[in-house]
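Here's the structure we're looking at; comments come further down.
Of the protein chains in this complex, one is absent; all others appear in place.
Think of it as A, B, C and D in the order they're written, each chain with its own count starting at 1.
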Amino acid sequence: MLIAKVIGTLVATRKHERLLGSKIQIIQPLDHRGIEPKGDPFVAVDAVGAGVGERVFVVQGSGARQGLDDNECPVDATIVGIIDDINC
Amino acid sequence: MLIAKVIGTLVATRKHERLLGSKIQIIQPLDHRGIEPKGDPFVAVDAVGAGVGERVFVVQGSGARQGLDDNECPVDATIVGIIDDINC
Amino acid sequence: MLIAKVIGTLVATRKHERLLGSKIQIIQPLDHRGIEPKGDPFVAVDAVGAGVGERVFVVQGSGARQGLDDNECPVDATIVGIIDDINC
Amino acid sequence: MLIAKVIGTLVATRKHERLLGSKIQIIQPLDHRGIEPKGDPFVAVDAVGAGVGERVFVVQGSGARQGLDDNECPVDATIVGIIDDINC
Partner (left out) sequence: MLIAKVIGTLVATRKHERLLGSKIQIIQPLDHRGIEPKGDPFVAVDAVGAGVGERVFVVQGSGARQGLDDNECPVDATIVGIIDDINC
């Protein structure tokens, strides 16, 4: 999984019906210490109530659907946890 | 998911039967603000009626099939929403 | 999906039984206009009767199995259409 | 699969319920001899009781769920073995 920070939101009124009500966020991947930006931001759906500025971890690929407990939802990245601490 | 702009269409009369009737589009990935091109264009199937020039978001991988509500369709990228706004 | 050109074939008599009879091809990815080579060639199975020199589009990942209508076939890239035209 | 070394742990009290009790680790990918770091560290869940400093191999993508024997767990990387030796 990827460590990232929530940096914004995406608004889309016309979208797949399985995404209605989803919180679609823009995330910035971070290094493994959760400090420096690393790579380009992209779009993820939130499963844990994360807000802008919070550090999270994100599952990508088919596991993103499990993150939403909906195996028929068209997603490929889901926020599945809010980070308290990283010990390296 | 990826932010992109629809920039063209692909015509193929000989294709897998599950793709008959699909709108096959060429998309240009954009940065997370939805402004600058970022990376190379590729092919995606449209699930939301997006037209050339519109900004969309795209699910890749196995979730692309969910975007088409057809788990047996041979796709790996589907347009699942039209972007109204991005707040970063 | 990826735009590519068929550039050769791979011969393997010892292979997984689900691949027996499959046409295993070498494909060269192309740019989104279907003109210039872009990236490295790789191996794909053909589902639409494409020949060497033809421009095709290719599904990667789990959708490659749907391209062969065989969810138990060990493939990760399948040619699912022959390109007539690209309008960009 | 990827060869890596466990270099730390991630603490998250608010996470998807399927991840409760999981050991979430930070891993550093290594070269194929298991000696030099190669690429950026990322997050994986442990299925074999690996500790910090141990060399492991990691399955990514949908196979990560099989590594946890839980097809509904939202993960994309799981440690599935501890390396004794590499013969190259």
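Some points to look at:
Heads up, the rule we're going with is that a residue touches a chain if its C-beta (ideal position, glycine included) is under 8 Å from a C-beta of that chain, and two chains touch if they have at least 3 such contacts.
Everything numeric in this text was worked out from a predicted model, so none of it was measured.
From the options C:Ile7, C:Ile35 or C:Cys88, the residue with contact to the unseen chain in the full assembly is C:Ile7. For chain D, the residues touching the chain absent from view are 1-3, 31-32, 38, 47-49, 57, 59-64, 66-67, 69, 78, 80-88. Taking the whole complex into account, chain C touches the unshown chain at residues 7-16, 18-19, 24, 26, 28, 40-44, 61-62, 64-65, 71-77.
The rule is simple: only the chains that are shown with their structure count from here on.
In this assembly, the C-alpha centroid of chain A lies 20 Å from the C-alpha centroid of chain D. Chain centres here are Cα means. That of chain B falls 32 Å from that of chain D. Contact with two or more other chains is made by residues 62 of chain D.
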